[in-house]
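All protein chains but one are shown in place.
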Amino acid sequence: MSDEDREVDGKPDQPTPLRGPDEGVPPHPEGKRPSVAADITALATGLKTTLGEFFSPAVTLEYPEDKSPRSERYRGRHYLRRYENGLERCIGCELCAAACPVGCILVIAAENTDENRVSPGERYAKTYEINMLRCIFCGYCEDACPVQAIVLGPEYELSDTSREKFIYTKEKLLEPLPPDVQARLDSKGPK
Amino acid sequence: MAVATDQVTLQVDGVSVTVPKGTLILDAAKKLGIDIPIFCSHPKMEPVAVCRMCLIEVEKMPKLQPACAIPVAEGMVVRTLTDKVKQYQQGVLEFLLINHPLDCPICDKGGECPLQDQTFQYGPGASRYDFQKAHFDKAVPLSDKIVLDRERCILCWRCTRFTEEISGERELALIKRGVHTIIGTFNDEPAQSVYQGNWTEICPVGALTSRQYRFISRPWDLDRTPSVCPGCAMGCNIQIDSRHNKIGRFQSRENLEVDDGWLCDQGRYSFPYFQRDQEFGSPSIRRDGQLAAVSYPEAVAEAAARLQRAGSSAAGWASPGATNEELFLFQRLFRETLKSPHLDHRQQGIHETDPEDIGLPIADIERCDHVVVLGGQEVIDAAPVLHLRLHKSQRHGVAVHRVDEVKAGLAAVPAEATVVGVLATAARRADAITLQNQLVSKVKGSVRRLIVVRGPNGRGAKDLGILPHLGPGYAVLNGRAGRPRAEWPKAGIRALYIYDASPLQEFGATEAELDWLRSLDTVIVQRFKPSVLDEYAHVVLPGRAFPEKDGTMTSMEGRVQRIATGIDAAHVWDDWRILQAVANAMGAGWPYRTSESIFADLAKAVPAYAAAAPAQGRVLWGER
Partner (left out) sequence: MADTFTQTLPEGVEARELGSEWMELNMGPQHPSTHGVLRIKLKLDGEVVRDSDMDIGYLHTGFEKSFEDKTYAQGIPFSDRMDYLAPPINNVGFTMAVEKLLDLEVPPRAQAIRVIMMELARIGSHLIWLGTGSLDLGAVSTFLYCWREREQILDLNEAYSGVRMMTSFTRVGGVAWDLPPGWLEQLQRFVDLFPSRVDDYEALLTNNPIWKQRTVGLGTISAAEAIEWGVTGPVLRGSGVDYDVRKAFPYCGYEQYDFNVPLGRAGDTYARYLCRVQEMRESIKILDQAIRTLPDGPWITDNRKVALPPRDELPQSMEAVIHHFRLVSEGFKPPAGDVYAFVESPRGELGFYMVSDGSNKPYRVKVRPPSFCNLQALSKMIEGRLMADVVAIIGSIDIILGDVDR
């Protein structure tokens, strides 16, 4: 950084000394050392702080019995939503798969027929799979979905016993949302 | 003629460009790398300027002009980037989008849609239209191949112009007026054309889409492999679009010399035949009357042992659907390893096979002044895309005579004709040669013929000597000729090797021949898909389907073109590898590891192919 740049932004800044002139950075170790009394004072100050904490309430939670609440925007496990009439929202457009930076979504579309109507319109997702081991929970799929079919819910405890079980199939993703998430999404509007 | 009168110099966006007289502004700009958005304009069709997307400013002209329809003039000053042009482009797109349905997410065109492209690049970012959109019929089945969505149509007339200008069938038309205008067939009858697949490719929106490809894939998920259509001997260039190792569609890949950018429906929609949607069987050997699955080496050993026992009384039939490399090895297996001369690729009843003269290249049909199509529709059925070339030639003034008889063909061509072409199928090859000879003595110009051979590589099979009486490169066999396919049942054949790679499965045995097959000591069937012949086989050797192979094919005009592996089938042996294993089991000692190395040897054996490869040129037999 040159002086020129400094002048460009108009206000020359004075770096503050950290503390008073003697306190800022202690002199070289070979110089004078603080007295023993000062050391004891310093240690006592620290002990006072810890002692104070001893009498203040605990901030920790006893997980998994107690859990802190997740925020409304939490990006956890995915859900596929349905319309009130039971039809799937997902139209199999594959935009979520295109938006996904890690390629963890697989969508294979098929055509709705009158006998087999899965979603409104012409197209539905015959296969919808998310590889939760790959997913980085960035929420791009939710942004990409033109019909708000896919949402990220508040669940974050996704451990399981085999890799296969982390391929979330359409059946699993279509499980009903937690009621509070459902209520929040419903309040967002009709579409 | 002075050069100056042929060339016109104009300015586009301040850059000078010199183009031939009659060039459209659009093409002059393209030459400079300046992109003018278009919908209705198509390089192979006459300009109509209906979409108004390409409006640009031309100095001294009061209004904006359509770049796709105005020819250049000397000293013209064109501006494509002015605010006025941008305003009009946005306006045109806004109007197009007013009634366009909100279908992108469910539309097959999404991702490769010119309407999306132009809107994203030139269009307004937000809509000002708050009202109800006009509604039309959606997902109308136009035929068993095409779905029409009338809401998505932007009335660019490309499809109607295709049926009028390119195929000449006039099947699609604009119906009604104004905002109610729709595209349709007469009386809503199903479309009959065999070129419907091209409509989906030229449609700049998702109005015309393919039923077979419906919702199969998004364009960004496709693996694209350049290849050659396996439908007929025409050799149209295709692109195999596959997803998850399954073919989604065949798309055209423009080769002006061959297909001019078009495909026929037979070829385009032939891919389900090659789809490996279930297991096509493992190598098997007949034991106690039943086919038992074995490994490749076992089946190969069994086949080799049986062939060796038969020796020179073994006969080999290879289909004209195999690649040149495979055919070359097949031919060597019989002629060199087994010392058997009984080789053929033909069905029964087609006998005459001489080397082709310097034939008539497909593209040169346009440069003839008279073309005789001997057999009329039968030629078109054998190579449908040929019709588009003939129609194009006709529009440019070539006289095309569709005749059934040699006599009529001779009468149709006047004596003053200078360049004459004769087209015929392989079945009428003799007639075509007769006609050619007669025409040569009648007209003062040159006469050339183009024979539509059977099978996508029928020409290659001939060139490489899958014939009883001629070796590779039409080499004369000096008394060592074998018997043709039709005579085999009476020729004392003991073992039969059928290599059927063709979609036509055209070994085509008659009832009487089935008894003959049953009586044979050995029938070896090498095929990619279960075949009726499996029932008679003692050894079945499953090979690869067309999109799973790589190698070269020779089209009917002698063009050697490369096909590439679009679908991975690593668990199945390559056909050439099976042939090599069989030969090596008999001590042949072939060292090939790739199809390229086979081609190198092939080119040594058949010098005409050395000249053709690798530049995809034509094989010429004229020197002979």
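Should a chain be cited, it is by its letter among A and B, assigned in written order, with residues numbered from 1 in that chain.
Everything that follows uses one rule, which is that a contact is a pair of C-beta atoms (placed from the backbone, for glycine too) under 8 Å apart; a residue touches a chain by one contact, two chains touch by 3 or more.
The structure displayed is predicted, hence computed values, not measured ones.
Touching the chain that is not shown, out of A:L80, A:A98, A:M132 or A:I150: A:A98 (per the contact rule at the top). If you put the hidden chain back, the residue from B:I34, B:V85, B:L115 or B:L360 that touches it is B:L115. Looking at chain B, the residues touching the absent chain are 94, 97-98, 100-102, 104-105, 110-111, 115-116, 119-120, 123-127, 129-130, 218, 220. On the side of chain A, the interface with the absent chain consists of residues 1, 5-6, 9-10, 13-19, 24-26, 28-30, 34, 38-39, 41-43, 45-46, 48-50, 53, 59, 68, 70-75, 95, 98-99, 101, 136-140, 143-144, 146, 148, 152, 189, 191, using the contact rule stated above.
Keep this in mind: only the chains that are shown with their structure count from here on.
If you check the complex, the residues on chain B that touch chain A are 104-106, 110, 138-139, 214-216, 218, 220-221.
Across the complex, chain A meets chain B through its residues 91-95, 97-98, 109-111, 121-123, 146-147.
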